[in-house]
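The structure follows.
Every protein chain except one is present and positioned as in the full complex.
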Amino acid sequence: MTNALPIIAPRKDGRASDELRAVTIERGWSEQAEGSALISFGRTKVLCTASFTNGVPRWMSGKGKGWVTAEYAMLPRSTNDRMDRESVKGRIGGRTHEISRLIGRSLRAVVDMKSLGENTIVIDCDVLQADGGTRTAAITGAYVALADALEWGRSKRFIGQNAKPLIDSVAAVSVGIVGGVPMLDLAYTEDVRADTDMNVVVTGRGLFVEVQGTAEAAPFDRRELDALLDLAVGGTSTLTELQLASLRG
Amino acid sequence: MTNALPIIAPRKDGRASDELRAVTIERGWSEQAEGSALISFGRTKVLCTASFTNGVPRWMSGKGKGWVTAEYAMLPRSTNDRMDRESVKGRIGGRTHEISRLIGRSLRAVVDMKSLGENTIVIDCDVLQADGGTRTAAITGAYVALADALEWGRSKRFIGQNAKPLIDSVAAVSVGIVGGVPMLDLAYTEDVRADTDMNVVVTGRGLFVEVQGTAEAAPFDRRELDALLDLAVGGTSTLTELQLASLRG
Amino acid sequence: MTNALPIIAPRKDGRASDELRAVTIERGWSEQAEGSALISFGRTKVLCTASFTNGVPRWMSGKGKGWVTAEYAMLPRSTNDRMDRESVKGRIGGRTHEISRLIGRSLRAVVDMKSLGENTIVIDCDVLQADGGTRTAAITGAYVALADALEWGRSKRFIGQNAKPLIDSVAAVSVGIVGGVPMLDLAYTEDVRADTDMNVVVTGRGLFVEVQGTAEAAPFDRRELDALLDLAVGGTSTLTELQLASLRG
Amino acid sequence: MTNALPIIAPRKDGRASDELRAVTIERGWSEQAEGSALISFGRTKVLCTASFTNGVPRWMSGKGKGWVTAEYAMLPRSTNDRMDRESVKGRIGGRTHEISRLIGRSLRAVVDMKSLGENTIVIDCDVLQADGGTRTAAITGAYVALADALEWGRSKRFIGQNAKPLIDSVAAVSVGIVGGVPMLDLAYTEDVRADTDMNVVVTGRGLFVEVQGTAEAAPFDRRELDALLDLAVGGTSTLTELQLASLRG
Amino acid sequence: MTNALPIIAPRKDGRASDELRAVTIERGWSEQAEGSALISFGRTKVLCTASFTNGVPRWMSGKGKGWVTAEYAMLPRSTNDRMDRESVKGRIGGRTHEISRLIGRSLRAVVDMKSLGENTIVIDCDVLQADGGTRTAAITGAYVALADALEWGRSKRFIGQNAKPLIDSVAAVSVGIVGGVPMLDLAYTEDVRADTDMNVVVTGRGLFVEVQGTAEAAPFDRRELDALLDLAVGGTSTLTELQLASLRG
Partner (left out) sequence: MTNALPIIAPRKDGRASDELRAVTIERGWSEQAEGSALISFGRTKVLCTASFTNGVPRWMSGKGKGWVTAEYAMLPRSTNDRMDRESVKGRIGGRTHEISRLIGRSLRAVVDMKSLGENTIVIDCDVLQADGGTRTAAITGAYVALADALEWGRSKRFIGQNAKPLIDSVAAVSVGIVGGVPMLDLAYTEDVRADTDMNVVVTGRGLFVEVQGTAEAAPFDRRELDALLDLAVGGTSTLTELQLASLRG
């Protein structure tokens, strides 16, 4: 931590302001998908599955490139109060669209579509239980599922033996200013109290893929922004290690 | 088994024709819902949550009666091939509607709406992994979630201390004729080969709530129908014991 | 009638408990469709049309097999109180889906898709007036429309001269327990009072295609189930005769 | 006929150019609706039902006025080629909207909403068989259903005994220029060949409610327009007599 | 003016009853579209753009003919009270459909589809500000956009150098009877007071393409109809001149 803002504690769950919640990754949770991971950030649980299809949508075919996309959704009672299903409402809400697009962009940032070849991978991230940080857990778990699906594709010879479609790893974490204090990996009760909320997606090499900061209650200055970015880089570095450990495991 | 049809074996997974798959019930899986159960019938896994709301929809209010309803859905990659999300398609398919309605009717058959009082319980059954029998697993798990939600309502005094809203328990199982042999609790590979497929919902006291038999490949005669009903009554009797054990646990 | 349950009468319309309502079949009602029938079960009137198309949907082509499907709908003022149109609501309700699927499965059970060849038949069943039993009247009338459409296909040489796509006939009837008495072919006022309601689809040879029993108010035991099945077999046997008479006429 | 355009014949069905097809009105066809008529213009058959509800939509209440509206639809196989259902497509097409609105406006033109009082009448016009002129048949039949529903409302004392909500009658007919000849009441095969097509709605007193002329193939001049209006006034005059005869009958 | 009805004035904005509002046409408003015009009828402003595509929809291809279609919409705050967006409501209203179809038919009436060849032109008419007469302003402006798009197509050699796809020009105006007086080009406050409202589409040669008269408050007689048609022919004649001037400009 390089900034000069106060880092007082303790948080409700006893964490330091720069501490992640307990993170677990159950790799290969699904017996059907080509890659999968059930990831937990504390009480937040997201099931990520990767579906590998040989071939690409018609509008992409013949270019020798692949495609990776993602869909995010929440179970109706993943939250404290039950939400109506989007299938019942007949339309997908703006937040869902936004997060699905964010996950897809984040994953594509670390895939070389030429090396993938004309193959399609769809990542589904379904939130089974929500306690803040569902989108960042989704991205972090989705990477593990993606990596396994790519291995599956290689084993089936849909991807060349020398091709290296993964050019980096990717993980994400939320940060925010709560009660004047920059904090890492907000739980739901922290998130609703945050003045500023930021989701940061960082590659294994430490480069930024997405920075999405929003002043929920009060605009923020450059010093606060810097402090949040520092926290995020630290958090995603830890998540990268956990991803690699899981993939080695 | 009281009928005279051939009961040759073995099934692909080694079960006898009148044997259930391994059934597990993780009661209280969700930390948010008033009642919940993650139920497995072999590889089929369904997360059932019960959401208790004090009050009823406007069109029911003032009658002193409650309401119980259910919604069923499958995760897109719960199946061998990924299915499009119904939220993305913008409409719920016929099969989903049909099963949601079946689960709701089955649960209402064992609830005394007067004793429930003006409270609403919504049961969500989300299939995390599908290998045949998802609707019957859903009903069986939903009963456990429902029972806990009712206890929660009693503990919060939304339900009277002497009220007995549960008048019976309810469980369900699929049966079918596969290769000429009546079989209990079909796995997916058996289901697709079945000449006749039947879902039977039975109360703890052994009364029928639903009998839904369909000749998929060949119409069936009365003797076959009787054999299937016998198998179903046996299977649901075992499921009833597992439900009670889980609720005691 | 082989069961020992009480068969007291009279019903509101004077029928015996095992008696059908007056059934009429106006074959060839439509001047446009390849097959059609306006069928009445008492005051229930359903217009069934069969549309024959040479060819099958793309996903089925090249397999040498045909396809039969059905769509059910009610006119908005077919009922006592006007219902909103599903086209206006922008979505088809669960009940409509369920019945459309039931009709389609029932018809396919008596068609040999290989003999039909690569032809598609769509059966539309539109309820002009509803007084209970609309789905069973629809199935019974749809068979007549289907048979005529198959003849039309043969006359146009889309179906081979020696092909026999119809392997049996099919009819359906509702049965239920009303006031403790098992009854055949429930009118609307009986249906709403029924403890148990069952729709049974039976072929001309007396085999079951569908058995859909639902405990509306009280679960039912095996003896009651048997009584209902007996009634249904008797009723569909009479309907089969009426279908054949109509097709000869 | 007062215009000087050529009136050569014969038409395919032998009619003179200023001759209606055979028109029949089966008043009271529905046993459920407060008013109904099954009207035929030749092979075109439209079932019109009028649903009377005491009360008006919330946005109209308290003004002492009623409301009359209409919905038009075609059965999928009312036409030569089967059309997809609008309920299945999930949206109502432009043509359906347009005709529903036309029927509603036409009926409201002859109803005094103050005399109707706070009552709502919904007219459903469902085309059972289509051979041109479905919208004009619908308007003509709808008037009969409307008149009966108003009588029903009076008999139930929802409408005052001295109130005269019907200030005129209304009927409609299509006219067009086919092969250079102005013709009355076009059948489908004439309609598709018409250079100009016009639907005219006229009250019993001979006043215009709607004039909707469209140059399908060639713009028309003032003399042609006048000839078409003359034909339409003659045709609707005959339809008015048939309506009155039906209502007396 | 050839009729004998009273032509008293003045109108609220000082116009004579047979006088158009100030009409301006900003041709080429859009830097992106192949043809465009921002047209004003007084305070009514409609942006018309024409999009030229080489090729036709699949169902039309191979016939050597083109297609012209139109879409009309209003910005949510083009009106005095904000309207919900149709995209948000998820469905297009009947009025929008009706006007889109009217514009499309009006334009197609002056295009020779054979000369257009297999090209498609989509005209978008978006109402930026509404004060009555939006559909007639749209048609009048759309013609200018269409003419420029056709020139563009010729310059790109998608249309043959000698082909004359435009066989006439087309313009439209509203007329109505307000306070007993036939009036030309109704502003919004006149439109809501009109007994009868008529939209008339006329070619540059003075032939009728569409005549759509509706009795909003009182049916109209033949003499009134004639007076309205006279006004409309006069108004569209002036609009034709303005179109030609704009296209020469």
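Going by the order they are written in, the chains are A, B, C, D and E; count residues from 1 in each one.
Following the convention adopted for this analysis, a residue touches a chain if its C-beta (ideal position, glycine included) is under 8 Å from a C-beta of that chain, and two chains touch if they have at least 3 such contacts.
Since we're looking at a predicted model, the values are computed, not measured.
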Visible contact partners (per top-of-document touch definition) of the missing chain: A, E
Residue among A:Met60, A:Val181, A:Ala215 or A:Leu247 touching the omitted chain: A:Ala215
Touch list for subunit A against the chain that is not drawn: 91-95, 97-98, 100-101, 105, 109, 168, 198, 203, 205-215, 219-222, 225, 229
Where the unshown chain meets subunit E, residue by residue: 30-33, 36, 43, 47, 49, 51, 53, 71, 73, 75-80, 82, 85-92, 96, 122, 124, 126, 128-130
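What we mean here is this: only the chains that are shown with their structure count from here on.
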Connectivity without subunit B (remaining chains kept where they are): A | C, D, E
Central chain (by mean CA position): C
Chain whose average C-alpha position is farthest from subunit E's own: B
Shared interface numbering between subunit E and subunit D [over half = same, under half = different]: same
Gap in Å, rounded to a whole number, between the CA centres of subunit D and subunit B: 51
Centroid spacing, where centroids are CA-atom means, of subunit D and subunit E in whole angstrom: 28
Distance between the centres, which are taken as Cα means, of subunit D and subunit C, whole angstrom: 34
Residue list for subunit D, restricted to those that touch at least two other chains: 90-92
Touch relationships between chains, expressed as pairs: A-B, B-C, C-D, D-E
